[in-house]
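What follows is a structure written as structure tokens; I'll ask about it next.
The complex appears here minus one protein chain, its other protein chains still in place.
Residue numbering begins at 1 within each chain, and the chains themselves are lettered A, B and C in the order written.
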Amino acid sequence: MTIQGRSGAAPRGRIRLGMVGGGEGAFIGAVHRIAARLDNEYVLVAGALSSTAEKARRSGLAIGLEATRTYVDYNEMARKEAQLADGVEVVSIVTPNNEHMPAALAFIEAGVHVICDKPLTTTLENALKLKAAVQHSGCIFALTYNYTGYPMVRQAREMVQAGELGDIRIIQAEYSQDWLTERLEVTGQKQAGWRTDPARAGAGGCIGDIGTHAYNLADFIVGVPLKELCAELTTFVEGRSLDDNAHILLRYANGARGALWSSQVAPGNENGLRIRVYGTKGGLEWNQVNPNYLFWSAFGRPTQIIARGSPAAGTAATRVTRIPPGHPEGYLEGFANIYQEVAHAIRAARAGSKPDAAVTFPGIDDGVRGVAFIEATVASSKAGARWVAL
Amino acid sequence: MTIQGRSGAAPRGRIRLGMVGGGEGAFIGAVHRIAARLDNEYVLVAGALSSTAEKARRSGLAIGLEATRTYVDYNEMARKEAQLADGVEVVSIVTPNNEHMPAALAFIEAGVHVICDKPLTTTLENALKLKAAVQHSGCIFALTYNYTGYPMVRQAREMVQAGELGDIRIIQAEYSQDWLTERLEVTGQKQAGWRTDPARAGAGGCIGDIGTHAYNLADFIVGVPLKELCAELTTFVEGRSLDDNAHILLRYANGARGALWSSQVAPGNENGLRIRVYGTKGGLEWNQVNPNYLFWSAFGRPTQIIARGSPAAGTAATRVTRIPPGHPEGYLEGFANIYQEVAHAIRAARAGSKPDAAVTFPGIDDGVRGVAFIEATVASSKAGARWVAL
Amino acid sequence: MTIQGRSGAAPRGRIRLGMVGGGEGAFIGAVHRIAARLDNEYVLVAGALSSTAEKARRSGLAIGLEATRTYVDYNEMARKEAQLADGVEVVSIVTPNNEHMPAALAFIEAGVHVICDKPLTTTLENALKLKAAVQHSGCIFALTYNYTGYPMVRQAREMVQAGELGDIRIIQAEYSQDWLTERLEVTGQKQAGWRTDPARAGAGGCIGDIGTHAYNLADFIVGVPLKELCAELTTFVEGRSLDDNAHILLRYANGARGALWSSQVAPGNENGLRIRVYGTKGGLEWNQVNPNYLFWSAFGRPTQIIARGSPAAGTAATRVTRIPPGHPEGYLEGFANIYQEVAHAIRAARAGSKPDAAVTFPGIDDGVRGVAFIEATVASSKAGARWVAL
Partner (left out) sequence: MTIQGRSGAAPRGRIRLGMVGGGEGAFIGAVHRIAARLDNEYVLVAGALSSTAEKARRSGLAIGLEATRTYVDYNEMARKEAQLADGVEVVSIVTPNNEHMPAALAFIEAGVHVICDKPLTTTLENALKLKAAVQHSGCIFALTYNYTGYPMVRQAREMVQAGELGDIRIIQAEYSQDWLTERLEVTGQKQAGWRTDPARAGAGGCIGDIGTHAYNLADFIVGVPLKELCAELTTFVEGRSLDDNAHILLRYANGARGALWSSQVAPGNENGLRIRVYGTKGGLEWNQVNPNYLFWSAFGRPTQIIARGSPAAGTAATRVTRIPPGHPEGYLEGFANIYQEVAHAIRAARAGSKPDAAVTFPGIDDGVRGVAFIEATVASSKAGARWVAL
């Protein structure tokens, strides 16, 4: 058997990557770095890992950055790197949500491509401004709705697009966790701290942190615009400001109906991102916890277990598959697939050509839709869980 | 190992049972007959299995009823049986929904106990009338929300009642099927026919047929009143009158929030009745498709798989467990547990005593709440999926 | 949906059943009684439930037998019942293993059909004698290798017979339990007591109690003679006389190879009866713990989950299916299927006709093969785990 889909090779001319955020105590920064490294497409050369000078220095040292390219201020980093012959070509923004927009603007203005963590911004107004800036700049802008990188999510999307499910009727999406069941944010835990703080997270708590992933996953697979929603956001843990649970009804433009549940207070759930899609001809089920398998039920036929890497997987999944079936790929590989696709796009940009049409990493439009979704849920919930249009 | 919980014995003085409905082509009638037979507590002695004379005769013959006790009209049956020294003590009503109320009234007036299929009636008004009649009569009235008979459902209820989950915050209930994905009712299939016909099924289609089970299951396990709901009932199959899919948001009196999904057009789902309950201290998950196991997650601890019949199962589950763990019990055994408990209550009534407090079969109040739930969902949906109080 | 396969009806002229063994404290007797009752084909009229007079009396009373037909001695029962106009037509023998043969002989000689628990006898010599007696008598003889009654086991057999797997190459069978992990037999637990006592169980402990089921299941599904085996029987629990674990290599007449593991000291396993069969064209997997699904993998295609009661299930499975897919059937239903088929055979015998060719309950030959298997494993193990021919 051979490594499928991609070479796993170390191409010459690796892409120069910078990072904003992701210093000591951060979670997602390290994930981005592994994702960038996995396929040997990038080399991390600069960073503004923390806005505290000493911490920025220590964090840069720990991951092997040169001291001269360890910055405290991302604006300075953008300016200076833009002047270097070997300055960063692309920057990963892995800060709390409220910094996404200013950091992205700084780099876009410097002509640096951007890979930005989700959600795009803390307000729709900002999201639209950022979109305008991105469009004006011509820079590549990727948003790490990383679950779209899983091969069997690609498979699901391909099957829906090919009409195998017929007309889509029902979408059940959910993302459940339990780590905020108690008031972790008062213990000094950094992740819990900013995620439950409106100033840094925005108006959405659980809905912005993980509900947006569930929404995006449905959007990515089904590809039908969401028209209206009715959301009940709840804060169960006393003293918490933002929602830690969300129940949402969904109306899609094609007449499909759906429900979305996201929670961070559901004991026994670690990262229970799960989607089920039903159409006139069949149904699909995928669960992030065991992501290498897609359950496919043509109406009236036995359910089939489609394995990543198997002959039953189509071209969209195979493109982002590294190893044969039965040897599981996981979260980091899915994340790396986004980086791999962005690398492809950057190389195409270097060459002045277009990226392959099969490249489907989420971008600025997905980001805008994601923020619009969050804002709509907050508005709906504030109105007593009334229907609002998107 | 021994048969646990119950003797499985054939007690002397079996209870004389009659049946209304359940003739040729019926499904649930045969299930009731097996359930009645399993523990040897009942003997079926009379029936009005069909309102068509010839079919009533043939159906009675097929299941071994004496011709003299095979009726066409259940009113006649109630009257005549009441005059026999060995007339029926209890009757099972397994007709389409619209006949539940008149049939039940006929037997209650004759002093015969009633086991009635769900939903109780087709309108809340009727449900309340029937409740009044039942209360006035002193007859035992059981409603076959049969899933409450599963041992691990009893276990879940017991754990919630014992406070093991802490305060309940979230309830996720669903019941999904696929058999009505296409327009089966126009093919002459009897089950599909009446279930999609408002005249016989009432105002709820999928919600009345199976959504009510999901509601009842949550109600049975959690025991907190539902205060408000917001329901989107949808009819996906063209030409169908009643809903075949329902998405519902739930607000409970104690502040808990929930979602309920029921569907009969979700390919790959046969009888996907599943419930998840989360509290401040832990979470539970149960799935009817593999009903012998309950997944229990105390917050911060590994998920445990509690097996029916195992030492970890408590007294409520053990009472309704026949065989040791690892040898699965199924749908019929769960159904039979309701019959077993009704038998116990009837024997207590014979003896002029009270049934054991542990007996928990669903009754007239569960029926009324179930119909109120259906009516509320229909009202909410008609109003464009607005919140309505119960 | 309708009750599939069978009517669930109460046929006129129920079969008169007797029982030997199965008194107070017994497990399997109660299971047989439920199995006999489930489809309303039998009526239990007599029993020699215990060889202790007072216990026999009490046990008979508890299950509703008339005092005049409650016996202490099964020989007397056989004699007397044979003289009654309404004497038993068939007897269920549910004693410890050492009583199977004498009890069976007593009833066969009286012209009474026999349903006998497994294993057939404690020695092959006796098994062959009993076979001769059965053949001479013309009586129906059924052996409750009850797992052959599960619909999806029938499905597996049908698929193998139809050649869907191609030539069979590999058979992996196992039956694992944990209830004898500690020395339960010294606590007075009746089931453990006789199963670990060579005088009552025969030369095989775990292998005779459950290994024989695993062997039979493979035999039933694959239908190829076992030619040679190499067995390592082990007694792990100190002070125990018989094996509590068995590892066996298998050589089949067609060149297939297999392995069988049975254990009663494997913590976490309740009744882990599981079989996997692989051929040149595909593989099957079935697990008794979740028995309503058969996993079928045609080589190079995705694994399919064939559900009991679904359109993908063939005629052999459908014949023994009572309720639609998604509503689980369990151990008792599988057991009842054996009783149902025996009832069919007895009715055919009453009528002087042949039973339907599709009736496939295990009989005297399966019993002889099972005992030969046990004896061969014991002989092989005593020789230091050498190959022995069957």
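Assume a residue touches a chain if its C-beta (ideal position, glycine included) is under 8 Å from a C-beta of that chain, and two chains touch if they have at least 3 such contacts.
Source: prediction; values computed, not measured.
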item	value
Of A:M77, A:V112, A:A307 or A:I374, the one touching the omitted chain in the full complex	A:A307
Contacting the left-out chain in the complete assembly, out of A:Y71, A:F141 or A:W179	A:W179
Which of C:T52, C:T68, C:S241 or C:T280 contacts the chain that the document leaves out	C:T280
Omitted-chain contact residue, chosen from C:E24, C:E232 or C:D365	C:E232
Chain C residues touching the omitted chain (full complex)	169-170, 172, 178, 181-182, 230, 232, 234, 236, 245, 247, 249, 251, 257-259, 261, 263, 265-269, 276, 278-283, 285, 295-300, 303, 384-387
Absent chain, residues of chain A that touch it	1-3, 7-12, 25-27, 30-31, 33-34, 37-40, 44, 62-64, 177, 179, 190-191, 269-272, 288-292, 307, 309-310, 322-333
Hidden partner interface residues of chain B, rising order	296, 300-307, 310-312
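Here is the rule we go by: only the chains that are shown with their structure count from here on.
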item	value
Rounded Å distance, chain A centre to chain B centre (Cα mean)	44
Centre-to-centre distance between chain C and chain B (centres being mean Cα positions), rounded to whole Å	34
Interface hub residues of chain A, defined as touching at least two other chains	296, 300, 303
